[in-house]
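Note that one protein chain of the assembly has been removed; the remaining protein chains are unaltered in position.
So, chain A:
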Amino acid sequence: MPTKESPARPGSSVMLQGLKVIGVAIRTEPRIFTGAVVASAVYGAMTVASSWALGWATDNAVLPAFRDGAAGTGTLVVAALLIVGVAVLKAAGIMGRRIMAGIHQYRMQAHSRRAVTRQYLRLPLAWHHRHPTGQLLSNANSDVEAAWAPLAPLPMAVGVVVMLVTAAVAIVLVDPVLAVVGFLIFPAVAVLNLVYQRRLSPLAMRAQQLRAEVSEVAHESFDGALVVKTLGREDAETARFQAKADALRDANVAVGRVRGLFDPMLEALPTLGVLAVLLVGSLRLESGGVAAGDLIQVAYLFTLLAFPIRALGWVLAELPRSVVGWTRVTDVLDATGSMEYGTARLDASGPARVEAEGVSYAYVPGSPVLKDVRFAVAPGRTIALVGPTGAGKSTLTQLLARLIDPGEGVVRVDGVDLREVARGEVSASVALVPQQTFLFDDTVRGNIALGGQEPDERVWAALRLAQADGFVSALPSGLDTRIGERGATLSGGQRQRLALARALVREPRLLILDDATSSVDPQVEKRILYGLRDGAAEATVIVVAYRMATIALADEVVYLEQGVVTDHGTHEQLLARCAGYRDLVTAYEREEAERAALDISEDTDEEVVA
């Protein structure tokens, strides 16, 4: 599966890229981010203020009381109020920071999810063919989450940077020599963080990759649960999954080893800083460079910073994952090769004219599945597209509905190259019922109207034409019955008929049915086909079919073999002159004839024995 998404662009500048990702978040939501940082600053200031308040209380209320042997009620009340007041502000800071950081993060997630899924809806089907479902799902989920994970601790970290600068200034003012200690410790923290990130990022990326793989295996396995069950392969599947889960475990342990090493070191550094300050300070005290009180103050600043400084580490810890996530998200956002739309409209009324001219298509470069296909369909005609399994019929129907564009050649409707038609115009005139039925997890009505405002009468009319009115009216809530994911509660033929009704309700000018009645029993199929012939005369119909009943309805037959149109004409003409076609459509009859012959010979055998 050729996917060009780079799982990671590892190397030196993870940190730099990570900061860029954060930059994007800040530029997108500057207000809420600023709010969070302000709240964080309030928290920082109040952290300092709380010790100041306590100090004030000690100096002005506690000590005088002990000295004088009597409590001054006034100052005591003021002191208590001061302590509580500062705490209220600090709490408000924490609350504001948390809530706003959360809002920032969630908004960014929502932005990205929208942007990514808009791309999914915009990019051509050929792009979807190249990208595994699991990958696209994780792009919109885990990758988005990883990309914005650093936003949660970010405001706190920014607050810390401000605190650090303030502290540095304060220390310099107290004593330049002690400041040198500070300037050694703070960069040491930064350097340690950098080393940490460099060691961690490849491991974290691998873990992230494996996490996606574990989900992919689970997804696929649960998707194929029926096959797993019917073939009794639960053990093998569990082993396959467990192998991936174990790889993830090992990757996580490897991450844990690095985290486990660096986290305690980062935690220890500020304390070591305090100790260094004391040591150096004791020397400075000796030489009289600083007063004991100043030393206490500096040491206090260090203790104050010990906890919040780790917030920096939290942000940094999320950066590698964030970069990987963001890279994958931008790979989707930057994906080009979207379908180009022109300005032409398909606003003629009545059945459409369709032409294919020199159309080729290859899923895999070098092995075309359609080669120089050309045919024309006059308005109002019904064409049967016949050919062996794998001949390229479904591919051709997708080209006619412009789900994909031809590699070479042109598809025209009403004489207009489909590539020149404006967005939305093709689907307004052309309806394709794909071979593989897809239903949305929605109501019957939602699945048929697809968000359109079709009145109920028209929905019912389409259901009648698709022979689906009977079972739909028997559903518990009729049109409003929800059918489960991919229509799980309906039988195959019922699903197919809903898909058919979905096409019919739009009264398309070109109706393309890709083997759309394969799960429907012959009687119902016959009723559908007669209904189509009598009622939907307003459309040109192209129908992929094997069954004679369907072919019988067609005015002409296009016979496709290995991607090439080998014949085109009426059924009788093809029957007379095209051996492949004859073989295909008369297979049942010949089978029956042969069996009859066989039965006769068996009977005679028995007679002989008897």
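Simple rule for what comes next: contacts are C-beta pairs under 8 Å (C-beta built on N, C-alpha and C of every residue); 3 or more make two chains touch, one makes a residue touch a chain; residues count from 1.
Here is the rule we go by: contacts and distances are computed from a predicted model.
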Record lookup, UniProt, unshown chain, options "Hydrogenase maturation factor HypC", "Sarcosine oxidase subunit beta", "ABC transporter domain-containing protein" or "Putative ABC transport system ATP-binding protein" -> protein name "Putative ABC transport system ATP-binding protein"
Touch with the missing chain holds, among A:329, A:401 or A:543, for A:401
